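Mind looking over this structure? Questions follow.
With one protein chain removed, the remaining protein chains of the complex are shown where they sit.
Chain naming follows the written order as A, B, C and D, and within any one chain the residues start at number 1.
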Amino acid sequence: MLDSVSLEVMSGELVCLLGANGAGKSTLMRTIAGLVKPSGGTIILDCEDITGLKAERIVRRGVALCPENRHLFPRLPVKKNLSLGAYAKHFNVKVMEECYDFAYELFPVLRERGEQLAGTLSGGEQQMLAIARALMSKPQLLLLDEPSLGLAPLVVESIREKIVQIVAAGTTVLLSEQNAGIALSISSRGYVMESGRVVLEGDSESLGSDPEVKKAYLGI
Amino acid sequence: MTAENLRKYGVFIAALAVACFLPYIGISKFMLNVIIYAGIFSIATMSLNIIMGYTGQVSLAQGAFYGIGAYGLAILTNKAGLNFWMAMLLACLITAFVGLLIGLLAFRTKGPYFIIVTLCFNFIVYVVIKNWDWLSGGVRGQKITGPELFAGREARYYLVLGFVLLTLFIMWRISRSLEGLGFMAVRDNEPLADALGINITYTKIVAFMISCFLAGLAGCLGALHTGYLSPTSAHYLLSFNFIIYLLVGGAGTLYGPIVGTFTVYLALEFMKGIGEYRFMIFGIILILVVIYFPRGIVGGLKSLWKKVAGSRQAEEGA
Amino acid sequence: MLLKIESLTKRFGGLVAVDGIDMKVEAGSIVGIVGPNGAGKTTLFNLMSGQLKPTSGRITFEGVDITGSKPFRIARLGMGRTFQNTSLFDRLPLKINMAIARRMRTQSGFFDSLVPLREREEEADVARRAGEALEFVGLAGSAESIAGSLPQIAKKRLAVGMALVGEPKLVLLDEPTGGVGAGDISGMIELICQIKDRGVAVCVIEHKMRMVMGLSDRIVVLNFGRKIACGTPEEVSGDPEVIKAYLGSGYSA
Amino acid sequence: MSYFFQQLVNGIMLGSVYSLVALGLTLIFGILGVAHFAHGHFYMLGAFLVFFLSVSFGVPYWAALVIAVAVFCLVGVGIEFVYRPVRDKSDINAFIVAIGMLLVIEEAVRAVWGTGNRRITNPYPQVLKFAGITLELQRLIVIGAAIVLIVLLHLFIKRTRMGSAIEAVAQDREGAALVGISVNRVSILTFSVATGLAAAAAALAAPLAFIAPDMANTLVLKAFVIIVLGGLGSIKGAILGGYLLGVMEALAIAYISPAYKDVWAFAALILILAIKPNGLFGGRD
Partner (left out) sequence: SCGDTGPKEVVIGLTAPLSGGGAQYGTDCQRGIEMAIEDINKDGGVKIGDDSYDVKLSSLDDRAEPEQGVSNATRLATDDGAKIIFCPVATVIFPLLDINEKKDEEFLILAYTSIEMVTDEGNELIVMPPPPFTVYTKLFTKLAMQQGWTRMAMVQTTGAYGDAWAKGMGLAWQTAGGTITDHARADYYTETDFVPFLNKALASSPDVLLIGGPSQPTALVVEQAKSLGFEGGFIVMDQAKIDGMAGQIGMDKMENCIGVAPVEAPFPATPVFAERYKKKYNEQVTWESAINYTAMILLKDAMESAKSVEDPMAIRKAVPGVLPMSGDEFPVTLDGIENKGLMHMPSAITMVKNGEYTLSSDLIYWWKEKD
């Protein structure tokens, strides 16, 4: 699926990943998170080789993925889903409270829905929960796979702001988006993928103004 | 295209040719006996394939329906004095009818719940047959006398062969008919099938009734061939056997049930010489088969064939 | 009037997901349904197509009361739908997916499959219809591919095709462009217009406002299960309550 | 009336054993989704171990019980490894592996220890009599010990990180991995706890009855019935279902017909499921 992809994300950076359906964005993210084993190549995190490590170990090293299919725990309540988000980190009660507050501030609905089973949430609510769960472990590197999927315009707007805040607070973010406009507007750099390969890279502004990118991926 | 057809039908025609002359190619009477049983059980396994392989509802009650068919036949001939063939048809219809009643109850549940409901039903049928002496003859069982024509083993062999082919035909027709589409839809995605206008409960019940009818048929043939009937003919371990046969052969495939039944049943029969340890060896083989051929022998061969054909095509293309 | 909904309500425990909604869909029109996440849009669809039973209220389709009917009955009456999380027969080829979707318009039962007289004709008809539908949604080239292996956009198109092949009078599309790349959205819009051209009414849930505004004859806006606005795209987009609850002040049509 | 109470106590005793076995199974089947039909056979092996420890080597009863539980917690780890290749496949493949496993175990036990029934001397043969009821002390001990174990397990599942990890793994393996839960470790732990519970049940009930290679065949069926009756994955359901079945059985023997005792219980199950298709405390659909 992936064909010798190389990409770099600097600490504290927000990098976006663009490409049409089936370009390999999700596969790349899943590979970094350890859900898919690469057939070749290496993945380096903080100067350490994490290639081939199991997903649960990678999380403990501070990489959190908000996956495309959400992978929530449908028969557990919202709050339990959130608390499991911090499973790898053994936070004490106080830190946990902070994390909950952060998540609820980002998505106030989740507080109201605390006891509802995740599987019965509306599509957008589930997406919010997936993002919030990924944030619960206070990751060093956050992989967001199409966070705006199924979200109302207002919520998309607030997520966009929150991502900027998160990055400002020191978290590194790799963002994959269909909605290239939003992605390019907040990221510093971007990669464009096609059939499993990186075909273009550059800073967001130049990508955003590249007519070919515009035509092929921005739908403009 | 002809090569494709040859692959598709060649094996079948060859097997059929062998089957037609089997009793006269010098196999022992014992061998023939074992093959007749394997044929009968493969009808039951095919019946399971219809409900489990094609419709996705794992039924652990096939043993019960096998038994109901067999006892139906016995009671109708011995107690009611009916003509054998009439009794056989009626017994299968009764089995299908019981299937309808159980289906109406059991299909309110799904997945593992359905499995357990059917298992419980089988258990109940077994205990009732075992204890209801007046009707079933209890533990002592009862005798069944078939028509004079089928007194000989060879004749029974051809009778069973005929019914195996009939069942295979039914399964083949279902797998490529509009009705079969409904079965597949229910198996793969119930909510979607529902939204696409397919009456799920009705579909399941139709599949279940066909399946029960055929399981009953297998039971009748089993009773006829053994000439004698006991409560073991309705034991839930029979259901387990059918599931093992089906999964070893390949659920949801056309030839899987037959291949699985013959492989497992014959292997166990030949392993009798080993005595005590045969079930240990069989158990280990079973685990290995399921791990390495999760889609059964036929399923495994199919994907192997695809790989071979795929690489050949790639070569040709290059 | 094709579809008429009267004071429809659905409760989940204490939560009122759909709250006394009145709504109409005219034959051959496109109705957009928008609203914030959790507003009750999907629930409304589920009530219309029978996946959920309403707590109270009435739904009539072509004058027939379908309140509380089973999904398959409603589908047979002529209402097709797609799901928010695209739902297909993932392990089967596209043409079989289509054939299954056409199954409800055929009569052949088990005995017909044994003696295929009527079945022959129907099978041919099903194959033809399936081919046409695949053609219509632009997937004729991949009739033999397995549905699960398709890219997102093709899955969405297939789902739409399956909703249509049963010749419905109304289709409900739940986020037909969710997860679809920006480059492919226009194609989907075109497809929806073609559906309308065939005289089939469409209800569409979408968060992509520009798309909904462009497509819909009428728009219904939901919030907290209640209908807060209803009208032409222009009317709705100017409504201050809609802007506050859903669009945000940054929105401009 | 005293007869009624006597049967009631018997039912509760039976129910205690059922609950312990069903609890393990509900973790494995209800939560992990592995149709572990060989569970009863580990119960049987547990009883054999206690037999050998206490009868052949003279280990005191309670020590034998503790050793058996410890050994079988380890055995559980081994079981997990057998299931691992089919764990993510359909339930029914695991079911076949289970059948294979139980055939091997049963045959191996026969080969090693013969087919005869064996008995453990009852460590507490005292008989209590009051208000016209006669009770063996060991029966009360089974009830008491089972309740302690059940409460401990309940606390473990509901109050610990590991408990929620088990539930998470059950519902979405990939999701669990993504939040840092080791699916393998949770799965091993589940099998370990469940098998240990089965051994505990066996050790408790063994002195009251026979030990034989096929002693657990109907037991495992009943355990499946119980967890389905209670609702898959529901701990509460497994406990109540176990006691319900035990009491129903004892009373059916007393007041209806002993020959059909299992029939009434199983028929009741079919009816309950027809009315509540997801069991009494239904979790998974």
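We take it that contacts are C-beta pairs under 8 Å (C-beta built on N, C-alpha and C of every residue); 3 or more make two chains touch, one makes a residue touch a chain.
Computed from a predicted structure; not experimentally measured.
Looking at the complete complex, one finds that the omitted chain is in touch with B, D. If you put the hidden chain back, the residue from B:N78, B:N131, B:T201 or B:T263 that touches it is B:N131.
Which of B:T77, B:N199 or B:S230 touches the hidden chain is settled by the complete complex: it is B:S230.
In the full complex, chain D contacts the hidden chain through residues 3, 6-7, 10-11, 14, 107, 110, 114-117, 119, 125, 127, 129, 134, 136, 139, 208-210, 212, 214-215, 217-218, 249-250, 253-254, 258-259. Although one chain is not displayed, its contacts with chain B can still be listed: residues 28-30, 33-34, 37, 130-131, 133, 138-141, 143, 222, 226-230, 232-233, 269, 272, 275-276, 279.
In this section, only the chains that are shown with their structure count from here on.
Centre-to-centre spacing of chain B and chain C amounts to 41 Å, using the average Cα coordinate of each chain. Centre-to-centre spacing of chain C and chain D amounts to 48 Å, using the average Cα coordinate of each chain. Our note on geometry: chain A versus chain B, Cα centroid distance of 50 Å, whole angstroms.
Residue positions of chain C touching 2 or more other chains: there are none. Within chain A, not a single residue touches two or more of the remaining chains.
Across the complex, chain D is touched by residues 58, 105-106, 108-113, 116-117, 119-121, 123-124, 127-128, 131, 236, 240, 243-244, 247-248, 251, 276-280, 282-287, 290-291, 294 of chain B. By the touch rule above, chain D contacts chain B in their complex via residues 29, 35, 82, 85-86, 89, 91-93, 95-97, 99-104, 106-108, 110-111, 221, 224-225, 228, 232, 259-260, 262-263, 266-267, 269-271, 273-274, 277-279, 284-285. Considering their complex, residues 19-22, 68, 109, 116, 120-125, 127-128, 146, 149-157, 178-181, 216-220 of chain A touch chain C.
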